[in-house]
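First comes the structure, then the notes that go with it.
Shown here: the complex without one of its protein chains, the others still in place.
Moving on to chain A:
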Amino acid sequence: MDDETFLLLLLSDSNLPTGSFVASSGFESYTKHGFGGDDASNRTLTFMRNSISAYARSALAFVSDTHRIVQNLRLMHDQGALRNQPIDGYLDKIKELDELYDAMTLNDVTRRASKSQGVALLTLYSKGFTPSHLPITVNQPEANIETNASMALLVAKYKSLVRAEIVPGHLPICWGILTGALGLTLERSQYLHIFLHARSLLSASIRLNEIGPYNAQQILLHVSRSIIEAEVGRCKDLRTGLDLNVEGSGSVSGSGMEEDHFDGVVDGPANTWPLGEILAARHDLQHSRIFNS
């Protein structure tokens, strides 16, 4: 099995401690407020469609740009950079993206959920995906050792910035860091991120007693797939508009900010579902609730 397929299997494990099991992304509030009609299965479908489309349009540019920055650092090593390649410039760029996403997420419930899931991903990498705590020595190909050490350092440093509350550590940013550090391609990273969003909505729907587990599988297999593909297709080339080139590292192709002109209307992130935004923000007003968001 190739590395990437194995990584996909690993990352799509529903037991991963990513914090998504306490998030409904506004679905609990949506049903509580009487939206989506009388049929529970239809309610889940309608919400899923709108939520995936809104989330992809607001978050995917941030996943992509963060992934590109981490990928650039990886490339520096592949091109034979020294072991102690300075990473501060890369951390600063990621921080800039994180702060922009924070400024665009003007809803405290969504902010809270995004930050707790974000830091969980960084913890997952440092505790779960680096071999440091294994009782045996893991044989890594010689060429990967330096790259992996540098990736581990990047994640560890960013995590300490999050812990110190110097950076917010939002979910799309941390997903970009995690998948970039693991070496997953950008295309797979984008797709998996939206897939996991869809799957966690369906688990939330099961927990809320809206649909049963078999129905959820049917939806995931027969409906979600085309929605995910359509939305990822629509948003895969979106960018944040920030310049990603790290000073002193040279311009790396694919960084997304070459000569071409950036038009935020067509190329940038945006909030496309104002109703979903209001409902998500009202989550905390529910008299009783199961989820944290």
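Annotations
Keep this in mind: a residue touches a chain if its C-beta (ideal position, glycine included) is under 8 Å from a C-beta of that chain, and two chains touch if they have at least 3 such contacts; residues count from 1.
One rule holds in what follows: contacts and distances are computed from a predicted model.
This figure omits one chain of the complex; the name its UniProt record holds, of "UreD urease accessory protein-domain-containing protein", "E2 ubiquitin-conjugating enzyme", "Large ribosomal subunit protein mL43" or "Dynactin subunit 5", is "UreD urease accessory protein-domain-containing protein".
Which of A:L73, A:L97, A:I227 or A:L244 touches the hidden chain is settled by the complete complex: it is A:I227. When you scan A:A143, A:A156 or A:A270 for touch with the missing chain, the hit is A:A270.
By the touch definition given at the top, chain A reaches the unshown chain through residues 29, 32-35, 46, 49-50, 53, 57, 99-100, 103-109, 111, 226-227, 230-231, 234, 261, 263-266, 268-275, 277-279, 281-282, 285-287.
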